[in-house]
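In this view, the complex is presented without one of its protein chains, the others remaining in place.
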Amino acid sequence: MTYELLQPVFIISSALIAIGLYGVMTKKNMLKIILSIGLIDTGVNVLIVAMGYLPGGTAPIENGNYAVYVDPVPQALVLTAIVIGVSVMALALAVAMGYYRKTGTLELDKEGVMKW
Amino acid sequence: MVSVPPVLLIALPLLFAFFAPLVNMWSRKAVKVYTLLVLILNATLSYLLFANVMQNGVVYEQLSGFYPPIGILLAVGPIGAILALLINTLSTIVYLTYFGEAENSVKFSMLYMLVTASSTGIVITGDLFNMFVFFEITAVGSYGLVASMRTKESFEGAFKYIVLGSIGSAFILLGIATIYGYLKTLNFYDIALRIDTMPPTARLMSFIFLIIGIGVEAEIFPLNGWVPDAYQGASNRVASFFSLGPSKAGIYAIARLIFTLLPILSGWQLALLLGVFTLIIGELAALMQEDPKRMLAYSSIGQMGLILIALSLHSETALIAAIFLMVGHALAKSLLFLGVRDYARGTLRNPLIAAPMFIGILSIIGMPPFPGFWGKWYLMKDLASQGAWLIMLVIILTAIVESVYYARFLHRGTGGEKRKLSRSETAAIIILASLLILVGIFPNYLYDPAVRAAASLLGGGP
Amino acid sequence: MVDLIALGEQILLLAGMVTLGFAIGMFFNGFARKVTARIHNRIGPPIYQGYIDVFKLFAKKTNISHGWIFDLAALFSVAGITLAFLFLPVAGFTLLSTEGDIFLILYLLAIPALGFALGAGASGNPNAAVGIMRALILMLAYELPLVMVVVAMMIHYNTTSLATLVQMQSGMHWAIFVPVFFIGAIIVDMALQGMLMEKPFDIAIAPHEIASGPMVEFGGKHLGALMLYKMMAIVVETTLFVDLFLGGGVVLSVSQYGWIAYVVNFLVWFALITLVFFLALLINAVFPRFRIEQALKFYWKYDALAALLILIWVFAGVSI
Amino acid sequence: MILEAFGVMLLAVIVVLALDRYPRIAAAVAIIASLLPLFALTSWAGIMGISLPSFLAPLEFESSLVYNLGPGTLNLAITPLGWFFLLLLATSFPLALLFASSFVRNRAGGFYAGMLLTMLGSFGVLLARDALTFFLFWEIMSWSILAMVLRGGDRRAIVSYLSFGSLSAMLLLFGFMMLYFKTGTFLFGDMHLDTSLTTLVALSMIVAGLAVKGALMPLHVWAPHVYSRSEEPFVAFLSGGLSKLGYFGMLLFMYGIAGLSLLSSWGTFRDVSYFGYALAVIGAFTAFAGTVLAVMQDDLRKLLAYSSVGQLGYIAIGIGIGTPLALTGALFQALNHTFFKAVLFLAAGAVYYRTGKWKISELGGLGYRMPFTFLAALFAIFALAAIPITSGFAAKWLLYEAAIEKKFLFVTPIMLIAGVGAFLYAYKILYGVFLGEPRYDVKEAPISQLVAMWLLVLPLVIFLIFPGWVADLAAPILSEYGMQPIPHTPYVITTNLAAYNTLAVIFALMGALLVSLILYKWKPQEVVPHEDNYLAGEPPELYEYISMHAASNYYEPFEDVFGPVFRRGAERAWEIILAAAEFLGNGARRLYTGLTQDYSIYILLFFLILVGWWLLW
Partner (left out) sequence: MRNDDWKKVSRLVSKKSLWMVHFCTGCGAMEMPPVMTSRYDMERFGIAPMATPRQADVLLITGYLSIKTLKRVVQVYEQMRDPKYVIGFGSCTINGGMYWDSYNTIKDLSKYIPVDLYIAGCMPRPEAIMDAFLKLMEMIEKGEAIGWKKYHKYYDQYKRNQRMAFSYRLDEVQDIKEDDAK
């Protein structure tokens, strides 16, 4: 289908996801982890929107002239995904604030953490 | 029987959850009673739905009038009905324990209702994205519940749960994106029909994305890093609720994935491998635990592995075993989490707590008159008929390891001075224990629905 | 109904043989002290000293007792050893030996020992308790080689009843002539030394260390009963050895020669048991006393190994 | 009527739990409920060819029952083998409860509930006719025993019991499933096994699982801890009755289901199957090691526990040899062991009830203060040590005959030495606890305890006089396995090697006793106060400072020679296995490092592996 056209989109979203994952995997600071999660979400949302792309389609807004519309369903999905991403990030920040108030640090290092 | 539209099961709790602050303004104490009433209502509705499904087969419901490719379809099959009934009734019982608590924050009750509704939603929905949304609501609700204790451990547990949960949801979204990209539909059964048209690599990629995403919630081995810390951080009530609600929904989603969406042979083999690994790692890690709650968390991981093995054998007896194991684990583990306290002041000294806890442990180990036994017996029976001696050996060795660390738990629990639990907690524990005994002694009430559920699941239907 | 005359006759025979046994036992006591004295180059008491000692003990005017369990000892030891004697084929007379077998006799030898131990225990004297401990360990020690050889014989002759064993050995092909059981006889003779509580193994009744062990509180008629038990035990144990290895003294078959066979058999039996006892006395007069650990190690190391050799030999022989 | 019996017993469990604070009433309810298996026993007496008067069999029990439970069907039916072992359990159980009525003080309700549950479980196991029922009731019994062990509260006992209990359960499960794989059914009736490797492995797994309950040597580690750390009446029933279920299972599976022909199809040595031969050798080793370990114990309960392990080894030998003579011997030994071990544990309980002490070195001289307990224990010890006139000797004699008949050259001496070893610890109990210098002036044990003990001694006396009756009881069992019962009359048991006539032995003993009585009564005697002992002339008042009781580490020379060899053999092996499991546990535990970085790395790795595995392959 139109995957050759979507090549750049794939590159951008996988790059975004890779950076996000790198951030989660290496950083100790809670805020940095939250940011990298945000990055992963944006990467995925870009991909979903790209799924609905039709060559030459315009934005799916009904204004009378029946031009070719891009598939509206993924965009609906992305809307909910973005809302969910925001709420998760808000909750994460609240938790990080609570943790900071309790322990005075935002670092999740080897000793202070519940392990084994 | 009056036919109950399944959507009520989700809509009512959400509606009443958002009315909760209004009730709170009226009187703080009333919120608890209000929430309990809502949960009881939801439980009765789920029972009616269960009776309805049992009587005249699968109940379908169109949301917002559109037909499947566009609209969301709720398809409640026998397995969905059983799990919905299980989740709702047990969450009401576990909520009972909140009455013993001094502080009564409205936020806790709201989150509780929210997560119950969304877990039920996962179980009865027929649409992939709709399941994702319910997954996310459960996840967010659970993050909040874990953090509700406001201690260092709970914040830390919540944070880990958030990080891994969001990575998981990202993977699910990727899976949905690939599937939607090719098949332009999100309905399970529609996907199942047209899954072959997808090119094989895309199909495999979507399966990988989905199994990782759902796996995080279903506590499968490499993905369940958050489980021990989340359960240890959460309060007893929340941990007990987790072991019945969200984890059951997670394992249901895995079942839905490998039976309806992508019923491919290598999928079952992967699930079997994951199940075996989860079982071994879960049980062995539990052997060396000092903190009882963390031990129970690892034991939950082990039990999830066992259920996964049962699911992955894709034969009728194995599925019946999976259902029995799910019901047994939900009842017993929630009971244990309610009753467990740190060893210094063990709760096993007063007989009112010791006897139900003892029954709970017996069911988990797989002792006869309890559902755990019927699950293990059927699982072994199915494994024997397929001649899979190695897996049987693994299950046997892990069962022995399990009995060792539960023996230590039983002994150390009786140490320390006597400790009184609040009346409501004792009541909840006793109710759960009596439920365990009833299901154990009269298993046919669970057996007949389980047989139909297994048949329908195997056939790819809801 | 069982005809009474035969029963009466049988009981009379049994009673006669028992009194004969006791008489021989008392003779042996005097004989033993005479032989030991002669070896020690002294004259030693007259042969009939045993009878005098027993009568003197029963002639004692006052006797003490430590309660009914203490009295039980005297009763049980004499009764037990007569029971053991009755179940042995003695000099061709099968008294009751067709009713029981070798295992019954091995366990019957234990009744008097246990009853005697009960009485000694009841006396409350620590010497007695230590003596009984040594006696029981010694019993465990010498039983192993004895039992191994006996089992080897039982399996070789494929019978466990002594009466049939004696019949099998009749006509001069005694078990001792079979090479494997010749070594067996030596091993059992060493075990016999322990059973008779002769010098190297009289650890249990050591007068110097534990004031004659279990018999410390027995005086007067109790000691008399124990002396009777001791003497009868000598007769029983030597007869057991003779029955196992030397054909039980049956030289002439009764059917051919009638009552003369009884007399000849009796004399041969008496000569054989005296010979065996004499051998034991020789060792007794010369040896110092073992410690209990040494005795245990001796029996369970050297004797048991030899007996194991016999077992393997018989296993090779009999394994079809 | 079987289903109602189970229902009534469950009801009794609940009622007894409610009556926790009134021990007496709870005891009464428990004893009444415990009579049910007894009535079942009498009503089924017909299949053993015993016709009982009607008042003895009031309730009418149907001989078989099929009850559909939904996922599985329970089918129970009475068999001669089941009846024989039910005889052992149903008679000793009410008496153990009678003893407990005055012994158990705290949380009595829990005690009786646990006991009734064990009885219910064992009742079900005895009647089971298919693998599911057998396993279900076997597990109910084993976890109700766990409930009783928990009451004892000793850490080693709980952990070792539960781990061995679940090992035995899983072995049984694995074995049953392999049989299911082979024959496609669970019903014992139509399990026609063929001589394939899987059947052999299945059968050996089942026998190993049963051997854990029967405390055979490598798997016996739990028995001494549990026997010595739980309440006495329970231990009397556990070691007396419940350990026999292991051997009931062995008989059922080795001879009932597999059959002698199948066993010997895997190769025979002097027409005793290798399978049986291995069991006999393990049994002999258990008998020997159990007895030697019992000799070296100072704690009375531990001593009785190891002696129990030793005596059970004999039964395994009998089952292993497998000839009609050996099986009758094994059944007779099981019968004897149930009763004399129950009496001994109850006597130990009575002693503890009065003096509160366990160590033999601290006890002493109780024979004078507690004469009836002493007499009961004396009779039981004579039966244990197999003194000829007691029934214990007849049982062991049968086993010896069977071993000699089958030319067991190396097993028979070990059995005989174990028998002699029994004298050692028998005397240690008699002297250490009952004889010697009286140090405690305690009253006699309460009436209910004495009645319980003496009623348990009764069967020993009956079978002392009529050993032939056991051969009658064994006849239907043997004919079921297609074997001829051994030739016998009520008094005389004859084998093709020799005969044993109890009548002759008893009358000869009476005669001999008469002789020694006359000899004995010749001269008067006067009883001397206890202090008047010859201690190199030391005056009696010395007794206050030092104790004359010579029972502390009684067999010290024996221990010096054999101590290190026997002391920790089996236990160390199991500890190594536990340490290995814990090492693995630590490994698995280390995976959860608690850092989200590591967890996300795990997810990514998992993703890459999956992709790599599927796309490349």
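Read from first to last, the chains carry the letters A, B, C and D; within each, the first residue is number 1.
Going forward, a residue touches a chain if its C-beta (ideal position, glycine included) is under 8 Å from a C-beta of that chain, and two chains touch if they have at least 3 such contacts.
If you're wondering where the values come from, they're calculated on a predicted model, not measured in any experiment.
**Student:** Could you list, sorted by label, every displayed chain in contact with the chain left out?
**Tutor:** Spelled out, the missing chain touches these shown chains: C, D.
**Student:** Pick from D:62, D:532, D:560 or D:575: which residue touches the chain that isn't shown?
**Tutor:** In the complete complex, the chain left out is touched by residue D:532.
**Student:** For the chain left off this view, which of C:71, C:202 or C:217 is in contact with it?
**Tutor:** C:217
**Student:** Just the residue numbers, please: which parts of chain C touch the chain that's not shown?
**Tutor:** 33, 37, 40-46, 49, 52-53, 55-56, 59-64, 207-208, 211-212, 215-220, 223
**Student:** Go through chain D and note every residue touching the omitted chain.
**Tutor:** 532, 534, 536-539
Assume only the chains that are shown with their structure count from here on.
**Student:** Roughly how far is chain C from chain D, centre to centre by C-alpha average, rounded to an integer in Å?
**Tutor:** 36
**Student:** Going by the touch rule set out above, which residues of chain C reach two or more other chains?
**Tutor:** Where chain C is concerned, no single residue meets two or more other chains.
**Student:** Which residues belonging to chain B are in contact with no fewer than two other chains?
**Tutor:** 159, 163, 167, 228-229, 288, in rising order.
**Student:** Which of the residues in chain B come into contact with chain A in the complex?
**Tutor:** Chain B residues touching chain A: 70, 129, 133, 136, 139-140, 143-144, 147, 150-153, 155-159, 162-163, 165-167, 169-170, 173-174, 176-177, 180-181, 184, 186, 228-229, 232-233, 288, 294.
**Student:** Quick one: in the complex, what on chain D touches chain B?
**Tutor:** Contact set of chain D toward chain B: 20, 68-72, 107, 110, 132, 135-137, 139-140, 142-143, 147, 150, 153, 155, 158-159, 161-163, 165-167, 169-171, 173-174, 177-178, 180-181, 578, 581-582, 584-589, 591-592, 594, 596, 598-600, 602-603, 605-607, 610-611, 614-615.
**Student:** Which of the residues in chain A come into contact with chain D in the complex?
**Tutor:** 21, 24-28, 33, 108-110, 113-116
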